[in-house]
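Dumping the structure here so I can ask a few things about it.
Every protein chain but one is kept in place in this view of the complex.
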Amino acid sequence: MTSSPAIRCVGLSRWYGEVQGLAGLDISIDSGVIGLLGPNGSGKSTLMRMLTGQIRPSRGFVELFGVRMGPDSHDTFRRVGYSPGEDVHFENERGIDFLKLLAGLQGEGGPAAIKRAEEALQKVSMSEYAGKKMSAMSKGMRQRIKVAQALLFEPELLLLDEPLNGMDPVSRRSLIDLVRNHATIGGTVLLASHVLHEVESVTNRVILLHHGRLLAEGRLGEIRELIGRKPRRVRLIGTSLRSIAGDVLSKELATGVSFEDTGALLIETRQLNELLLHLSDIGTKGGIQQFDVEDENLEAIFNLLVGDFSE
Amino acid sequence: MSETKPVLDLDALTVRYGSFQALTGITATFQGGSLALLGPNGAGKSTMLRSILGLVPPASGQALLFGKDTSQKSATLRGRIGYMPERDCWVGGMSGVAGLAHLAEVCGFPREDAMLRAHDLLHFVGLGEERYRDVSSFSVGMRQRYKLASALVHDPDVLFLDEPTNGLDPRGRAYMLDAIDRIRQEHGVHIILASHLLPDVERLCDQVWVLNRGHLKAADSVANLTAAARGAKRVRLAARDDVAAFSEQARSAGIQVEPGKHDDELLLTNPDGVIESEQVFALAAQSKISLSGLQPAARSLEDAFLEALADTTF
Amino acid sequence: MAFRASSYSRYTGVKSKRPAWVPVMFSTWGRGWKSKWVRRITTMSLLLAIALTLLLYALNVAIPDWRTIAQSLGEMGVAGDRSFQITNATYLGLLNLYIHPFLLPLSLLFGYDLIAGDLRTNALEAYFARPLTPWGYLFGRTAAYAGFLLAVTLAPMLWIWLFDVSTGPDGHFHDVARVPFGMTAAMTLVALTMSLLIQAITAITRSGLWTNLVLLVVFFFSGGMGTILTEVTDNPEMGAIAFWNDIYVVSAGFMGVDHEISTRLPSFGLALTVLLAICGGSLLVLTRALHKRTLVG
Partner (left out) sequence: MKTPLSVMRQFALRQNLLSVKALPVFGIALFPSLMAFAFRVFKDAGLHSRFDFYGEYLAPIFLYLVLPFFCMTAILPLMHSLYDKGAIGYLVTRPTPRWVILLGLYQGALLAMIPALLLAVITPLLLLSIGDTSGALGGDSASTGAWFQRAIGLFGVLFMGSAAYSAVCLFLGAWSKKAAIWGFGLLIGWGATIGSVPGLLQPTSPHRYLFGLLREWCGIKEAWTGFFAPDLDPPGVVLSIVVLISATALFLWMAWRASRSRDIL
């Protein structure tokens, strides 16, 4: 038996009347943590709901572990944990009852279900609030309960839609650790989030959606290389910047230099690696106190891509 | 604004809901500028905002806003506060601009001025094109901007923001932070921000109160909390270089190496003193790699925050 | 040349001292008026008043002494023992004409989503963080609501009455003297009851649709039960369970019309008590609901 990818979408499209939710998405995901990014309304939640068979594709299909998803694909959910992006819960339910109910739907009842629910609560540090009604919890607590229900049976595939939204820094950090651990033991996590620096701290593999279409997929470095059209910029702070500016221009490592109001030097280059090597070399003689390559992080790449294609 | 009184002065403020003590004897003063309220879920941030709004009476102690007790004549005092709640909220049944003007009228603005201001503010928050639409058709990001406009429409002297960037995409977030920053810098409106996103706090605020379970754990300036660890450096290595070789080289020079936030990032500290930039470049040259970044390692607000909560268990 | 970027500015004008509930009242009218059917029914109500005055006018012109003719016809027993005179009882009929097809549907259409809408959009959080108290909010809403219902129904009726009195013979005023007071009192009570009841129901159900359904249930159940119980027990006081009986009896009482015309109706005191109890109960529910939303002490 050949092993199927955890997630495979083929030509996946969905329209809501005349509004386009997602158009012609083809992706395949094996394992590890993948960040699902995109501006508001770019189709992330639509994708998450179609992955879980809650809404039907207008065209194309979704396969999880090689099984085509639809309203009758419940057996596949043994291997999947899903946390929705909306702040929804059942009315008048306590946290523990909610988890017990969902454990029961997986065929586990009685004391076993309670034990499982308590373990899941433990994982998100919510044991103390187990008996609290979900409507009386703060948004961050409900987020943790939502993550707990996805973790109930330690599934192979975790689909987390904006789980960090509304969480406090302590919970964020522990959730990020949880996601990282899940990947190290061979699981797959699809993590949709707006908080880019958090996504960046667990993974450099991303899927970027925009206007319902796939804008970029892969590792950050690769994506940055692919964009490659724009020159890179290096920002330096130090004492002998004018001589460095002249130096890199004369060695033709820079296409342009400029000084900011603060006195920092900006070097534009199309040969980043050579420039970095050269700078490291000059640096030993002193004169450079700090420097940084711009557009290197996820946020910069995100803005570059989304900005490029939306205007 | 020539206020001589502090913007906010809490004097042993205690708030109870039934038997549950939401705030316990909080004494602190906020002279003005921008203040962040930090704390895990359920720390008492929202309760504090509500009691300053005069919506929750204190069990004991008092809260003074611009020198006036918030539990007395709170209605007039609320006219000086712009409150942006965490949840979506708007007055429905009318267009966006009409709802906004209506809220200004509730604060005593004459009809014409209210309309004028509502239009201007919607342009300011970037919803000019959507002015006449119904707010219920707005997206998450638009609603968040609309909430900011609602909080500003009656020209408050102090702005309470509860998670203003929640659910916003990166560009929406940058826009929101920029707008708030301009109001603070250019118009002297004081800011009190409750947020879980510490980068936002670092961007906007100069003072921080850390709350946990109704107690004030720390009250300090952001600058003090994030003061650079002495002489430490943050180093980024070009993608294809060997991190291990560099670390080895650095350790042999008596420098402590810790992994940074990213794969290609290292944190260097010298227990005996300062690390000079030249020294780092020299290490790079010795291990035949090129650096792609070198910066003094500021302590992040996140570290400071977690440290302030360190004595509590979760 | 002037250049003006869209930027923030501080307000330099003078704020007015007007209480905060006044804009709430105005906005309530604005919201109610947005409903197409509210506008239609309002127009119908006003048209009816104009039509009736035109009819009176035409009669006055065509048959100047129609009142005496009608009266003598009545005394001759042409139409049984009925008298063809315009009296308080005539106006009671008119009042019913206005309450059932106009006031009741209007109050449903006008009010079914007022508080439910505010709860859905969390508007109360925006309101109460401003210089508006829950009482001010409730007062503004109810004043606007009841005021609108009165303007649409009571005003046309008073207009008809005024026309009737001014064109009538000398003694006519005495026949219909109780009308203005009676109509105003009855209509105000009914409008107030309806507006408070609907607001209370919408505060509980939090949905416009369910408010309408609950009201229908209340009407169905109360009407059906009142009728059945009156019939099987032969006790007219049972009719007080039916909301519309109470409205009729109370209006008749205020207008000074002998409501013993029909013996199968509850007494004035009981009917008034029921209406006031509905008002009180609704007010209690409303204050509790608002209190819960704001935690105001």
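Couple of notes before you dig in:
Letters A, B and C mark the chains as written, and numbering starts fresh at 1 in each.
Please note the rule applied: a residue touches a chain if its C-beta (ideal position, glycine included) is under 8 Å from a C-beta of that chain, and two chains touch if they have at least 3 such contacts.
Values in this document were obtained by computation on a predicted structure and should not be read as measured data.
Although it is left out of the displayed model, the omitted chain contacts the following shown chains in the full complex: A, C. Only one residue from A:13, A:149, A:201 or A:284 touches the chain missing from this view: A:149. Of the options C:54, C:177, C:216 or C:277, the residue whose C-beta touches the omitted chain is C:216.
In the full complex, subunit A touches the hidden chain at residues 49, 52-56, 71-72, 74-78, 80, 82, 84, 86, 88-93, 97, 100-102, 104-109, 149. Within the complete assembly, residues 209-210, 213, 216-217, 220-221, 224-225, 228-229, 232-235, 237-238 of subunit C touch the chain that is not shown.
Throughout what follows, only the chains that are shown with their structure count from here on.
For the pair subunit B and subunit C, there is no chain touching both partners. Chain centres here are Cα means. That of subunit B falls 50 Å from that of subunit C. The mean-CA centres of subunit A and subunit C are about 57 angstrom from one another, to the nearest whole unit. Chain geometry summary: the mean Cα position of subunit A and that of subunit B are 23 Å apart. Residues 6-11, 13-18, 20, 23-24, 26-27, 30-31, 34, 113, 117-118, 120-123, 125-133, 294-297 of subunit C are the ones touching subunit B in the complex.
Against subunit A, in their complex, subunit B makes its touches with residues 38-43, 46, 86, 139-141, 163, 166-173, 196-199, 236, 238-239, 261-263, 276-278, 280-282, 284-285, 289-296, 302, 305-306, 309, 314.
Subunit B meets subunit C in the complex at residues 17, 50, 53, 55-57, 75-76, 78-79, 81, 83, 85, 87-94, 98, 102-103, 105-110, 113, 117, 120-121, 123-124, 128, 135-136, 150, 152, 154-155, 179, 182-183, 186-187.
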